[in-house]
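Step one of this worksheet: look at the structure below.
All protein chains of the complex are present and in place, except for one that has been dropped.
The block that comes next holds subunit A.
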Amino acid sequence: MRHSTAESLAPTDGIRDYLAVQEQKSLLRFLTCGSVDDGKSTLIGRLLSDTKQIFEDQLAALERDSRKHGTTGDDVDFALLVDGLEAEREQGITIDVAYRFFATPKRKFIVADTPGHEQYTRNMATGASTADLAIVLIDARQGVLRQTRRHSIIASLLGIRHIVLAVNKIDLVGFDKVVFERIVADYAQFSRELGFQSIVSIPMSARYGDNVTGRSDKTEWYSGPTLIEHLETVSVDEAVVELPFRFPVQYVNRPNLDFRGFAGTIASGSVAPGDEVVVAKSGKSAHVRRIVSHGGDLSQAVAGQAITVVLDDEVEVSRGNMLVSPAARPQVADQFAANIVWFDEHALLPGRSYILRTETDQTSATVTDLKYRVNVNDFAHEAAKSLEMNEVGICNISTRAPIAFDIFAENRTTGAFILIDRITNATVGAGMILHSLRRAENIHWQSLDVGKHGRADLKNQRPAVFWFTGLSGSGKSTIANLFEKKLFATGRHTYILDGDNVRHGLNRDLGFTDADRVENIRRVAEVARLMADAGLIVIVSFISPFSAERRMARELMASGEFVEVFVDTPFEECARRDPKGLYARALNGEIKNFTGVDSPYEAPENPEIHLKTLGKSAEEMVEALELWLNERDIAENQYDSGGGI
């Protein structure tokens, strides 16, 4: 029988009644986490098996697999039921989260079985982000381990408030009450600061089923609930319907000129026709005219529903904005502090530009200050210059455009974001907003009467930023110098920002770690932007080894203003020239983090100008630059009779 006891009694002619009862069951989403080999997958296998969710053909396949890959002798190895990837079965470990579904007469469950290995923490976080409760497994023989603590911290950061402490393999310590109580005390001590609302500790054996679905006769000293009793009854409802109305606009539905609907999922609160709502970013208000649905207009809608709203006023709203309650508005800011969990093997670097994405909004963002890293063992706050994979830290974040948000502790939907790498598009981190930074609210743009165009017109030129990138010794400075002389001779107003020179002043506090290189480029890009704003033709001559920062610099400038010049000289040739004697020292190991030696150079893929210097003189290179300039002038003058460069 599949759907256990009560279901089997359902008479076929009463199917609709039976389904109506099913429909009213509540849903609990939980995850299992903890260290490797604590028995997470086995526990889920046990839950599925005891609640009759495993079909005969699946059981037969499981028995076959157990003989082939199993680690439990002649018994069925339940872990193989959830470790669904070939690599997992071969290696006997869980790599990624598996989602499983089961139901009892009282509740429906979606369980995320998450990996215990530290290197797969991102997959554990994936499972935890949609869960309301975490089962933290502990091997009774091992006690609280590093991964137990790491997973508990991440669960807490991601907003999970209910914990089941499953002290597993209790059979292997002789069902000993003392061992159980010591582990419970250890965990209580450790988790004091994690803000959990409930921690229920249960001694169990997932392999043999003690205290999982049935009470064990070997732990008579334990009087609490079995695991399934607790899961069936624990209340995790957070009254999101009671929170202020938040409606992140996901999609604007415009089938014709007469209909303009804002589609999205209500993050919190409720809404009804006639309600006043405010557009979060502009502060403009309107009233809800209709809530449109396929089956007819709705008289109200609540948190969790995916709806389409029509307003009575033609206010400007697009994807990424939010319709909100006028009485309690979210924050709108471009600087805020957040907890960050880092997922990527390339560390988080302050100053580097990432894509920040909330549920529907997207902008670019940099970490302006990594305040500290959290030690997962003792919560110690440690100074850090970067955040490595699987580390957790508190950061200040600055976004290109303001976003609308609530703090995560108050709203799990509107207070969260992810960070995406600009080059690889990988999801590199997850963030939980702590609070906005006051300076963002207090510093406004001062509008000035004399503008960029006026300043450039006076110089009879068009501003541009020529960004020379290439290895040390590739000839950047030589070519840049000659190029400026030529421009200067024809009456252009120019300025060279040279890597070495800037490091003597503005950037004298920076070294050569990846984090400092990123900050180095960020500052220079900002200075170049100010100079372009002043109407100048700026020549930047920096190694600038990372494509992410060059792209960030490009995006700071007005469209068409950024000209990437790749000074392409092979490494061997640069090392041979070695004008400053640096390569010799770097290759000897005397200089650390030297680009091309022990620090990478990411060559531009589509530079505006690609200068292959081998066998060519600096004069020839500058001719190529001038040729490019002249061609651009001709092309642009066809559309624009303005000054040109």
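The rule is short, and it goes like this: a residue touches a chain if its C-beta (ideal position, glycine included) is under 8 Å from a C-beta of that chain, and two chains touch if they have at least 3 such contacts; residues count from 1.
Assume contacts and distances are computed from a predicted model.
The unshown chain of the complex is recorded in UniProt as "Sulfate adenylyltransferase subunit 2", chosen from "Molybdate transport system ATP-binding protein", "MoxR family ATPase", "Cytochrome b561 bacterial/Ni-hydrogenase domain-containing protein" or "Sulfate adenylyltransferase subunit 2".
Per the touch definition above, the residue from A:142, A:253, A:460 or A:547 contacting the chain not shown is A:253. Among A:35, A:104 or A:129, only A:129 touches the chain that is left out of the view. Although one chain is not drawn, the whole complex shows that of A:426, A:530 or A:584 it is A:426 that touches it.
In the complete assembly, the contact with the undisplayed chain comes from A:304, out of A:174, A:283 or A:304.
Residues of subunit A that touch the chain left out of the display are 1-3, 7-8, 10, 12-13, 15-16, 19, 22-27, 55-58, 61, 64-65, 68, 81-82, 84-87, 89, 95-101, 108, 110, 122-123, 125-126, 129-130, 241, 250-251, 253-255, 259, 261, 263-265, 270, 292-294, 300, 302, 304-306, 308, 319, 343, 355, 357-360, 412-413, 416-418, 420, 425-427, 430.
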